[in-house]
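Notes to accompany the following structure.
A single protein chain has been omitted from the complex, and every remaining protein chain is retained in its original position.
And then chain A:
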Amino acid sequence: MADSSRPIDWSKITYDGLWHNNPALVQLLGLCPLLAVTGSVVNALGLSLATIAVLVGSNLCVSLIRNLVPDTVRLPAFVMIIASLVTCVELLMQALTYELYEILGIFIPLIVTNCAILGRADAFARKNPPLPAVLDGLMMGLGFSAVLVLLGAMRELLGTGTLFADMQLLFGPVAESWKLTLIDDYRGFLFAVLPPGAFVGMGLIIAVKNLIDERLKQRAKPVSSEPAANKRVRVTG
C-alpha cells in the first residue's frame, strides 16, 4: 500500500468532497436515495445524517483493516462493514426517530447499496491512513448531504409552499414551530413532490454548479493569459 510516503493534503480532501468531486453532482453516485427521499427537508436531512454516519464509520473501519484484507476479497469485506454499520444506524433510527424511520422506509437499508459509500471505501479509504479517511468520509458525506438538503428544500418549497415542515420527526417537539409557510394559500405543485420533479431539480442544480465552475475558470483565465500575450508580442516583435 502506497500511503504514509505521500504527504496528506487536508484542504484538497475537503474541497474534493464538498465541491470539486461532489458525490451527488459530479460522481452522480447514490442517485436512487437522492431522488427518492428529497420530497421535503426533513426527509433529506434524515437520510443525510444516516449516510454521513455510515460513510464516516465505513471509511474509518476500512482504513483500519486496509493492511489485513487481501485485495481479492476486499469488496465483500467492505460490503460486510457497510452493511453492519447500516444495521446499527437503522436500529438507532428505529429507537430515536421512529416516525422518520417509517417515512424513509426501504431507503435506510438501501444505504448499503449506495455506491458513494463503497466507492469512497475502495477509492480512498483502503489507500489512506484512518485520519484522512475519516475526513474524506465526512466531507464526501457533507457534500452529498448539502445537495440532498438543497434539493429537499427546493422541492418542498415548490411542491407545498412550506419549508422545514415536520422537523419534530427529527429534532423532537422543540422543532414543531420551525415550519415556515412562505406562500400562503398555496395550491401545491404536485409535480415537484413526485420523482420527475426530483430529476428536473437535480438537473438544474448540476447546471448551476457547472455554470459556477465555468465562471470561476473564466475569472482565473485573464491572469494566466497575460504572460502568453506578452510572449507573443516578443515573438512577433
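By our rule, contacts are C-beta pairs under 8 Å (C-beta built on N, C-alpha and C of every residue); 3 or more make two chains touch, one makes a residue touch a chain; residues count from 1.
Just so we're on the same page, contacts and distances are computed from a predicted model.
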*Looking at UniProt, which of "Multisubunit sodium/proton antiporter, MrpD subunit", "ABC transporter substrate-binding protein", "Ion-translocating oxidoreductase complex subunit D" or "Membrane protein" names the chain that isn't shown?*
"Ion-translocating oxidoreductase complex subunit D"
*If the hidden chain were put back, which of A:76, A:172 or A:196 would touch it?*
A:196
*What residues on chain A make contact with the chain left out of this view?*
187, 189-192, 194, 196, 200
